[in-house]
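My questions all concern the structure below.
Only a single protein chain was left out; the remaining protein chains are all shown in position.
Up next, chain A:
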Amino acid sequence: MMVMIERLLLFLLFLLGFWGILAKQNIIKKIISLNLINSAVVILFVLEGSRIGNKAPILEEGIAGIVDPIPQALMLTAIVIGVCVTALSLALAYRLYKAAGTFNIEDIRKEVSRK
């Protein structure tokens, strides 16, 4: 039961982010939403990786019941990539704001095509 609730919450978090990317006009909100769906997937990986055992994954003699270490290792990388993408997208948002004077994507599109 607990498992299903956790998954359902993650799914809701993911949907929230996807809705934000699609429906929000403000590009800063779009970037936040991108972070949301990224986090949802990261938590999903870590959650599912922790299902197998409950010990820290140190490969020594006599230690059993460790969690699956691979999802954690992967997610560290994915988080780093997520930070890079966020930083770059914020830099682009700054340039767009300087060019168009607004964060609204439709207004930016109009402003850019006018120039």
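The rule we apply is simple: a residue touches a chain if its C-beta (ideal position, glycine included) is under 8 Å from a C-beta of that chain, and two chains touch if they have at least 3 such contacts; residues count from 1.
Note that in this section contacts and distances are computed from a predicted model.
Chemist: I want to check something: the complex is missing a chain, and I'd like its UniProt protein name from "Xaa-Pro aminopeptidase", "4Fe-4S ferredoxin", "Amino acid ABC transporter permease" or "Multicomponent Na+:H+ antiporter subunit D".
Modeler: "Multicomponent Na+:H+ antiporter subunit D"
Chemist: List every residue of chain A that touches the chain not included in the displayed model.
Modeler: Where chain A meets the chain not shown: residues 18, 21-23, 27, 30, 34, 37-38, 41, 44-45, 48, 70-71, 74, 77-78, 81, 84-85, 88-89, 92-93, 95-96, 99-100, 105, 108-109, 111-113, 115.
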